[in-house]
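What you see is the complex with one protein chain gone and the rest in place.
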Amino acid sequence: METSAPTVALYTKVLAGLLLLTLLTFVQPALYHLSPGKTAGLQLLIAAMKIGLVAAYYMHLRSETAYLKGYVAMALMILLIFFVIVGIDVVHS
Amino acid sequence: MPSFYHETNTVFGTHRNPVLQWIFTTDHKRIALLYMGVMFTLFFLAVSAALTMRAELFYPGQQFLEPHTYNQLFTFHGVTMIFLFIVPGIAAALGNFVLPLMIGARDLSFPRLNLLSWWLYVLGVVTALSSLVTGNGFADTGWTFYAPYSIRTDAHVLSTLSAAFILGLSSILTGLNFVVTIHRLRAPGMNFFKMPLFVWGLYSTAWIQVLATPVIGITLLLVILERTLGVGIFDPSKGGDPLLYEHLFWIYSHPAVYLMILPGFGIVSEVLPVFTRRTIFGYRSIAISSASIAGIGYLVWGHHMFTSGISDMARVIFSFLTFLVAIPTGVKIFDWVATLYKGSIVLATPMLWILGSIVNFTVGGLTGVTLGALGADIHLHDTYFVVAHFHYTILGGVIFMFIGGLHYWYPKITGKLYNEVVGRIAFGLVFVGFNALWFPMFIAGFLGNPRRYFDYLPTFAPYHQVAGIGGLLVAAGLLTVLFNFYRGLKNGKEAGPNPWRATTLEWHIPSPPPLENFSKIPYVDFEPYEYEKGEPVVQFDENFRRVR
Partner (left out) sequence: MEQEMAYDIQGDPHPVADFHDDYNGEKLGFWVFLLTEAMMFGALFLLFAIYFYRHAETFAASSGDLNVWLGGTNTVILLVSTYTMGLGTLMMRRGKVKASVGLLGLTALMAVVFLAIKAVEWSTEIGHGLYPGSGVLDAMDKGEILFFGLYFVMTGLHGLHVIAGIALMSWVMLLIRSGGVRPEHTIVMKNVTLYWDFVHLVWIVLFPLFYMIGV
């Protein structure tokens, strides 16, 4: 069971945060003109923050059981390992 | 008391038509039998394909098959055995039946999803088999569908790919169902480390089904899109990289083999205590090793690609990780041997199959480690050595464990006993035949006999001939098992609830079980394999309250 009931105020605060981050996504290339690779990296960083907010508050992961958080982390870890190992192979090819 | 054969729950309301009562059932026990029926029909079809190949290969040179047909046969054999039989495998057939019984539940968490899984499975089967009679004939790409050939070949690859995708969905839903069931429906008092080891095996398997299958799903979908729309993801002429196909394919297909063996290992851990009349040695280490095998199994896929052109760095990493994954399996085998030591060994038919599987799997596993060594693999890749390795692990391991499990739970499922003498004879035929069939292939492969070729150099003929005889013995043995099971159904003795005097929960309810499994759910505050002086410790009264 969720430990704290969400409120409209919480959802709205998160919306504001997400809109701000989205604005940042739009203006970043104009603020910092970077190579495609670095742009992607920075954009993904902003995306990661948005994902964190959505997952923690809109999807209520923050108030879920340790089990569930663990499973989400496990799946993401496995995905990450795929990226890392295939990445190592591609970089060294 | 009526059994689940007499009454059932169905989706879409009640039916009086017995056929509808089977194909629309939501009862996990009936669904398990539905899976078994289809799966074993396909198994025998795939065995026939194998025997046909062995017949062609009995002498060098062409006997009666065209080379193209041979390619289709080994593709058919692989696709059927892997996607249609062994991936649903023990989990769908025995797991569905036994899991709720073992944890003290009345069904899985999502019974209707379970039925959907079966329906998707049937759809996948029909789609796969349809390509036998449509288009340019069955796929000839091998069950691995490597790009770019799979993108270019004329053969009817689309239906096989679609079938594999649908079957993947079925597998994912079953895995999801098992994960939630094991989390939510364990009887009160049964914490994770009081679960039977078969349940641990099914749990680890379920996570592999859930996390690995989507990767191959999307990969096969991409090949379908390549063939139909010309997308270009794996097509070198459009900048695509066939090696990335192999990476994604094996990212699923390697964990898939752990998905095949882990329930089998679970069966071994169930059968050994019963037929040594003592508790299993090292319960916790076996449980944790199941989870470890699942976990580390995600990391080793590249050992299928050592000769495909991956970087040296990747090769070293994968070889190291491959050696690592052998360790938890070694732990299990050690625990099993320790269970046998000073146990009162009963060589009943299930036990014979299980002991045979441990012998076979040890050979298969060790040759896997050999293949994991980079230098050796360069020589052995794409030879019969590899084929022998995986037949020792999958046929000698998983199928032996599967058949052992079928014998073990046969009384629970049918309420009858099969003939023990016939059972032992069948085992003997299959065990001898299997080793005659596949051991020569290690040697032939080592000496250079390539795989997936419809012909071979005359020097290899003796190996193929011994293998051919072995294949016939295996077929004879398998038919004997079938005959034994059939006769047991017709004329077998009544089994009663606990013919083996075993300890896990399923043996405390009638054989065959009633629709709702347990009249009362017991409270479980005991270990799964408690024996004292060779007899089960825990006993229940008729209200499922513990009396001892």
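Should a chain be cited, it is by its letter among A and B, assigned in written order, with residues numbered from 1 in that chain.
By definition in this document, a contact is a pair of C-beta atoms (placed from the backbone, for glycine too) under 8 Å apart; a residue touches a chain by one contact, two chains touch by 3 or more.
The structure displayed is predicted, hence computed values, not measured ones.
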item	value
Residue in contact with the excluded chain [from B:Ala50, B:Ile90, B:Ala164 or B:Leu222]	B:Leu222
Which of B:Pro67, B:Pro188 or B:Gly534 contacts the chain that the document leaves out	B:Pro188
Of B:Gly37, B:Pro67 or B:Gly230, the one touching the omitted chain in the full complex	B:Gly230
Residue touching the undisplayed chain, where the options are B:His68, B:Lys238 or B:Lys342	B:Lys238
Contact set of chain A toward the excluded chain (per top definition)	1, 5-8, 11-12, 15, 18-19, 22, 25-26, 28-30, 35-37, 39-40, 43-44, 46-47, 50-51, 54-55, 58-59, 68, 71-72, 75-76, 78-79, 82-83, 86-87, 90-91
Residues belonging to chain B that touch the chain removed from view	104-111, 172, 175-177, 179-181, 183-189, 210-215, 217-219, 222, 225, 229-233, 238-241, 244, 248, 251, 520-523, 525, 543-546
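The rule is short, and it goes like this: only the chains that are shown with their structure count from here on.
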item	value
Between chain A and chain B, centroid-to-centroid distance (C-alpha), Å	37
Chain A-facing residues of chain B, complex	183, 211, 215, 244, 247, 251, 298-299, 302, 309-314, 317-318
Of chain A, residues touching chain B in the complex	67, 75, 78, 81-82, 85-86, 88-93
